[in-house]
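Report on the following structure.
Just one protein chain is left out here, and the rest sit where they should.
Labels run A and B following the written order; every chain starts at residue 1.
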Amino acid sequence: MSAVTQSRGSAYKPSTGKRIQAWLADRFAMIAAVLVLLYLFVPVAYTFAFSFNNYKKSNITWNPEGSPTLKHWKNPCGAPGVCDSLVKSLEIGAIATLVATILGTLVAFALVRYKFVGRGAGNVLTFVPMATPEIVMGASLLTIFVQGFSRVGLQLGFWTIVIAHIVFCLSFVVVTVKARVQSMDPRLEEAAQDLYAGPTATFWKVTFPLVLPGIVGAAMLSFSLSFDDFIITNFVSGSETTFPKFVYVSYLRGIPAQANVVGFSMFVIAVSLVILAQVIGNARKPK
Amino acid sequence: MSAVVHGPGAPAAPAGPDTATRAKFLPYLLLLPGALWLLIFFVIPLVQLFTVSLQSQFPGYPGYYYRDVNFKNYWAALTEFAPHFGRSLLFAGIATFFAFALSYPLAYAMAFKAGRWRGLMMICIIAPFFTSFILRTIAWRQILADEGPVAKVLNTLHVLPGGHITETWMAVVAGLTYNFLPFMVLPIYASLERVDPRVIEAGGDLYANGFTTFRTVTLPMSMPGVLAGTLLTFIPAAGDYVNAELLGSDRSTKMVGNVIESQFFKVPGGYPTAAALSFTLMALILAMVFVYVRRFGTDELV
Partner (left out) sequence: MSGFRQAQGDLRLESVTKAFGDFKAVDDLSLTVPRGSFFALLGPSGCGKTTTLRMVAGLEQPTSGRILIGDTDLTGSRPYERPVNTVFQSYALFPHLTIRDNVAFGPKRRGHKDAATLADEALVLVQLPHLAGRKPTQLSGGQQQRVAVARALVNRPEVLLLDEPLGALDLKLRRQMQVELKRIQTEVGLTFIHVTHDQEEAMTMADTVAVMNHGRIEQMGAPARLYDLPSTAFVANFVGQSNLGVGTISGTDGDFLVADVGGSRVKIPRSRSRVQQGPVMFGVRPEKVRIHRDRPTGVGSDMQATVRDVSFTGVATQYLVTVASGATWSVYEQNLDVEPIDLHPGDQVWLSWDPGHAFGVPAEGAEVPDGPVLADVTITEPHVGAAPIQDAP
């Protein structure tokens, strides 16, 4: 390989322009990728910067005479509603994730592992919610909650948000776990059976540990979708306020910088957790 | 002991006469809770929404309606709000195209060039999700504002028609592109990751031209991902109203989502119209998805 390159190099010397072109062509994808990643971070950086704004009336423009301040970071719950709405979002996200992950995993196993009458319908039923615009799902849920479920005592609020979030999280869990179950080598389960593991032992000692990363991934996806959802939440929340709804509602009056603090902190926490998980995963692999 | 885990070698075949009966009910048992949930909180609400879309108003009593089979709501939805439908599809289409153009190099680099940086890049794509989507959209509004850096530079160069970005369709499309980008990147990456790099090398060996290799080998092999990505971007973008609300103007950039939202929350007696609009939007999207999947066909989606 190198000999070929060398002999060609001695016979034919490309011009500097050509060489720069070749260098760029080789790295075009990587350069473009880095630029796109930076683009993804622009508003995050903005949010971070404006968490230090020592503003007087509203946190829209940088206060001309004020130097950066740490006061919003020292007292993130200082503005009314920020922490209350955050806690609500975390609670809703946790419950919705737990329920959606359990139900979705069961459905995924049924759809991948068995052939039965209604399997096709099951596949469609779990896929269609993903192809439904959020606004339609929100509108239909609002209709049924107001016109149907309120008669049995279910008022718009915390639990209607949880119910709605489970619906869309469920679809994503099913798709994620299904992919993981499908990609599993069937011989591993055969090997377990061959090694005296009955159906129950095969499931808990082999199948489940191997599918677990997919389930964990699905749970993380669920939580982030639930935590960040605004459109459906806005329809079914009544007077309950989640963090995204709090930000949206306070937009006209001016969003307190504490919201920036919370938003950026969530970002940092999430990134740290993911990196921590990877580091632990790497450390557990003996060299 | 019956088969909790079916021998994967023969998922279809009954394991034996003794276990066949239990194995027959087990999948339904697994499916039941999730399916019930979706039935009660997805299918039935849609049916209810559909009946609402056919209701009529009591004349003279705004806000009161009765059960009916009245297709006038659909007619009103399609005539009165046609521009909004047009904008929704157009903006979502443009945003999907830009998202694709930005995502492909990123997904490509992750799959073939990133090496050990792959995991970090993945984190970078997902992480912004955790800074609330509303917060980031509002951040864009400030960044793109007339006194912000982007508009100032473009105006100095005199390349910005009208002199504004916010309150125009450009800001709305930019916001949609930004917000749904990860939904485009991840499926494309997933399908590129499955491509054996040696296949692409073989392409390079046979065609000896980077672009030809890309067009004839890499792109076709990533089509399932591109297909899934465009759907996952287009569908939420077409139904979105937050970007139009926060980045657009009051009149000229409103999308269907904005109308549905205001019919529900701000117009007394707007439920039937809002419901009709919702169903029309869903029907349009499902029809487009159907045609699209038929055209670029793949069965990997379901």
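Going forward, contacts are C-beta pairs under 8 Å (C-beta built on N, C-alpha and C of every residue); 3 or more make two chains touch, one makes a residue touch a chain.
Remember, predicted model here, so these are calculated numbers, not experimental data.
Asker: Out of A:19, A:115 or A:187, which residue would touch the omitted chain in the full complex?
Answerer: Only one of A:19, A:115 or A:187 touches the chain omitted from view, namely A:187.
Asker: Of A:35, A:195, A:216 or A:275, which residue touches the hidden chain?
Answerer: Of the candidates A:35, A:195, A:216 or A:275, A:195 is in touch with the missing chain.
Asker: Please identify, in ascending order, the residues of chain A that touch the omitted chain?
Answerer: 185, 187-188, 190-198, 201-202, 205-206, 209-210, 285-286
Going forward, only the chains that are shown with their structure count from here on.
Asker: From the mean C-alpha coordinate of chain A to that of chain B, what's the distance rounded to whole Å?
Answerer: The answer is 15 Å.
Asker: Could you list, by residue number, the parts of chain A that touch chain B in their complex?
Answerer: Residues in contact with chain B: 25, 27-30, 32-33, 36-37, 39-44, 46-47, 50, 60-61, 103-104, 106-107, 109-111, 113-116, 118-119, 122-137, 139-144, 147-148, 163-164, 166-167, 170, 174, 184, 186, 189-190, 193, 198-200, 202-203, 207, 224, 227-228, 230-231, 234-235, 243-244, 247-248, 251, 255, 259-260, 263-264, 266-267, 269-271, 274-275, 278.
Asker: For chain B, which residues are in contact with chain A within the complex?
Answerer: Interface residues on the chain B side: 1-9, 11-12, 23-24, 26-28, 30-31, 33-35, 37-39, 41-46, 48-49, 52, 102-103, 105-106, 108-110, 112-114, 119, 121, 123-140, 142-143, 147, 178, 181-182, 210, 231-232, 235-236, 238-242, 246, 256-257, 260-261, 264, 271, 274-275, 278-279, 281-282, 285-286, 289, 301-302.
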